[in-house]
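Please read the structure below before turning to the comments.
Note that one protein chain is taken out, while the other chains of the complex remain in position.
Right, chain A next:
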Amino acid sequence: MVLRLNVNGTVRETAAAADTPLLYVLRNDFALTGTKFGCGAGECGACTVLVDGRPLRACRTPVGELTNARILTIEGLGSAAHPHPLQAAALAEQAAQCGWCTGGMLVAAKALLDRNPKATESEVRTALADHLCRCGSHNRIVRAVLRAGRAPRRT
C-alpha cells in the first residue's frame, strides 16, 4: 500500500502504514528533518506542522488521515535563500539558541498571523503557550513574530 501526501506543495509517496505518525514519514521518508521529536505525546510542540493551515502535532497524527490534506512544514515556509518573513524576522532577532523548538514555533506563528496579522504580544504568547523551549529563546521568538506581523505579508 502506498500513501500519497501533499507536503509543501509536492505530492509524495510513502510505504508507511496508515497508522504511522506523520513525524516519522516526514523525517525518514521525505528527509524533511526540520520537524522535530520532543516528546511524542503532544506536550512540546517541536513536531508542529500546518495541516490545511491549522497547527497539528505530527507526532500524534497518523498519515492515513492526511491523504487529502495540504501539509506545510518549516522547510515549506522558506529557505535560507528565500526566507519567509517569519524566518527573516527570526534571524533579525537571532531568535534561537539550540534551534530545536524553532521550526514548530514558526509554523504555529504562521497560522496565527494568517488568522490575525495584527496579533498582539499576549496573543502571540497564548498561541505559543503549548510550545516548550528549554534554552530561553521565548522573548526573542515573540519579538520575531511581532516583527513579522509588521512586515509585508506573503502567503
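Going forward, contacts are C-beta pairs under 8 Å (C-beta built on N, C-alpha and C of every residue); 3 or more make two chains touch, one makes a residue touch a chain; residues count from 1.
Keep this in mind: contacts and distances are computed from a predicted model.
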{"item": "Omitted chain (choose from \"Alpha-D-ribose 1-methylphosphonate 5-phosphate C-P lyase\", \"Molybdopterin-dependent oxidoreductase\", \"Succinate dehydrogenase flavoprotein subunit\" or \"histidine kinase\") - UniProt protein name", "value": "\"Molybdopterin-dependent oxidoreductase\""}
{"item": "Chain A residues that touch the omitted chain in the full complex", "value": "16-17, 20-21, 24, 27-28, 31-41, 43-44, 46, 73-75, 77-80, 83, 87, 90-91, 94-103, 106, 122, 125-126, 128-142"}
